[in-house]
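The other protein chains are all here in position, but one chain of the complex has been omitted.
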């Protein structure tokens, strides 16, 4: 029954719609005494911010965060941290048609079926603007797990995958696609320009990696780290698939090939000879990098007309004008990184509750 | 912090280890007045029961369930339903080596890193025996959603996929693989016999479909039906990937191809022309079949020796004798069906809480 | 682990400190389609607002609420409702001494022991200003339970109890004490003026009654309506005791005197001949008025010097200047009414989840 809350020991609750006056996140359970200011959060919001290239929506949102509670003299107090972001560039008139007809591939019809009453402006609560609040909460989560380093990037866009041999972490920040492969980035640019001009959209695959996670976070059964990660990532707009480690490819391996052999390591901890498992075993972290990958569908907010029905049930055709991302997968990378940070911060505190340390 | 509990309005808690005296599930929040007896549960347990073919573990467990509370004069009372299953065929001596060395691909090392103290017999709490309790709880969940029909089957085993054109629902119960394609089943039999004799194991992909789910279950943001399903399925032993609808394939479609167009339908509800979304939009059911797929890795409980370390950190080699499934994906089908029933029963009650009806 | 969230199906999360820029509540799980505007909330905030008489703190807070999300075209959408109230009259300089020495009877020492880092201004998160957010959330809860009428009033102040025979509901709004007995109100005025001038404070007993609650809300065992009410009321600042129905007095009755006898009633429901139980039996509502009473200690924010220690552990003496209520019990009445509304709204939705209707 926690519709808008995520997490257990470290948890946050978000509020706000695409075209409301503002949106925010209330972070609860954060340890006290951590140094925190808006400057710790803003860089992550800037990564997700729209309008930074022609490949994202042209909606101009500065996404300036304000900390309204939970911090005193620059340090967290252990009480709820409210992070608020004003919406400044709503253009609700763009959404007149959408109020009457259901956009296929969008939540419009399902919303009406559920609630009967819906805010159609920009997708309302279903808008990916909600993810700004998550990114802000994720920045706080990172402070809880200073031992962990998180990176997120696209490994595929419009069916064009990166070449793993060309993987260059430094490249991720150099192109508008969070792409670690410069050659793939160039191909993506062409592909995305093409569909953008055609009024269509493309899907993508995002990969997130957390290094520095010690062995022992997570739990067996329903609190598996895998389960928490799947839940977190599948809650991101447009995500339709999640895998940990080798994921679906593991289903095609033989047992001895999938097992990550162990050898004695330098500091007493074992060294693993591979990481098919993506850093978890039995739902608990192993000390290897945690690797999660997710598939994002192409947005249905497109200029190509699609057959649909209107609220009265009659046949209609719809074109979604508004301002949209031709590939929502791009801006999902910082969102996924935030969710990974949140899951790990929660796992750290939850582990500490039961096992101490 | 709900380590061993799953669900919100309809929820259950499981307990028990592979080699303890028994295991069970406490189902809470079940509506009152439903007809329920052991006979409603046993058929589902029998589907999951080990030892029914040479392709599953030879451990002989009758998996007889007893209802110890929550039912009076054959009907649920609304109070907790305790479902208990005795373990009768534990052979702990098989696990002597495992207590000392960590099985790669298993939870052994991660458990010790987390808890310091571990029951190594048969995987302890990490054993897939825990899933018997889920299947029992799932049988109760089915009574909560009589409008829904659930099926679960394998679509791939050891890299050999079914042919969708040969899909025959009647075939699922006719082979030991829950395979809807007789020709694929024959190929799987050969493949699995080969690896079984070689002391190895294979992975699989399971698909679950729920028809009859009305539009409106689920919720946006963190209680998305997709998110609940991902969490549920990823909590099943050996699952490393989950997708809804087209899942990862959706990432390779263009927007207009992925959008499920709608046309006016006979009873006032729209008819969808495709189901790329897998029955959800914005996290809420659309009235289309809910489709979820999951990847299961090949078990690491194999006779092939693997390099590892022992509890002291020294190099070792390990062979897992015991009695194991050469493809854990097979018996995961009824478990996945149970989890799907549980997620949907929970979504129905949660929807009713907020929206009535 | 829900430090700042209350409720299950209908739940809210509050944030904000006494001397921060604002405070607020995020209401989640509210049914869609309810008419809601600031005008539905403001009257309840005005009842709790400080500075309306000389018997409450002179801090001048208009407590104007803004709805920042969850409402579209005047109706709730089923998504989170964020209610925000700006703080406008913080005078932090009043609290210099408090940062160094612990006020006996306050949370100061316990906070430092727990968090190490504390916002001392006006009590920070421990300030009763947090209750403004609850009152706002409570106003939303009332819309969920239109069948219920709630009243809250003081039945004792400074040890002077009302005379039940003089109970007059119309009197409650006519004096600054929410007192239903005009003669008692006159006595309270004298008593409170005396202690106020002496730089001291008085305690009080608040009673809340909800009529119109149908039989069947609540649940046995850990979700007893009594248990939820006790939790709700005991979370209000300065409350140290809670009782339902006859409460502590019931411990002095014989069984046959405490049992509320039933007779056939006009509409098929039974009529009860007494209400010792306060409207619940076995934790479930009976259809009788729900009656809950709570004891509020006298505030320790007083001008009378008290012996204490400072942060270094050295002996000190402290006088709490600031601006404080000489009897915090007075303004607790609308807060208790809000919490009662929230518990009942939650119980209604939770009941609907399990039992339908």
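Which chain is which? They are A, B and C, in the order written, and residues in each are numbered from 1.
Methods note: a contact is a pair of C-beta atoms (placed from the backbone, for glycine too) under 8 Å apart; a residue touches a chain by one contact, two chains touch by 3 or more.
Being a predicted model, the structure only gives us computed values, none of them experimental.
Every shown chain that the unseen chain touches in the whole complex is listed here: A, B, C. Although one chain is not drawn, the whole complex shows that of B:42, B:64 or B:77 it is B:77 that touches it. Checked against the full complex, the candidates A:143, A:182, A:319 or A:355 give a single residue touching the omitted chain, namely A:355.
Note that of B:9, B:160 or B:259, the residue touching the chain absent from this view is B:9.
Think of the hidden chain as still there; on subunit B it touches residues 1-5, 8-9, 11, 13-17, 20-24, 26, 28-29, 32-33, 68-70, 72-73, 75-82, 114-119, 124-125. With the whole complex as reference, residues 1-6, 8-9, 14, 102-111, 113-116, 125-126, 130, 156, 158-159, 195, 200-205, 214-224, 226-235, 239-265, 268-270, 273, 276-278, 280-287, 295-302, 304, 306-309, 313-315, 329, 350-351, 353-355 of subunit C touch the missing chain.
Although one chain is not drawn, its touching partners on subunit A can still be listed: residues 1, 9, 29-32, 78-79, 220, 349-350, 352-356.
In the analysis below, only the chains that are shown with their structure count from here on.
Annotation: 45 Å between the Cα-based centres of subunit B and subunit C.
For subunit B, the set of residues touching two or more other chains reads 1, 9, 220, 350, 353-355.
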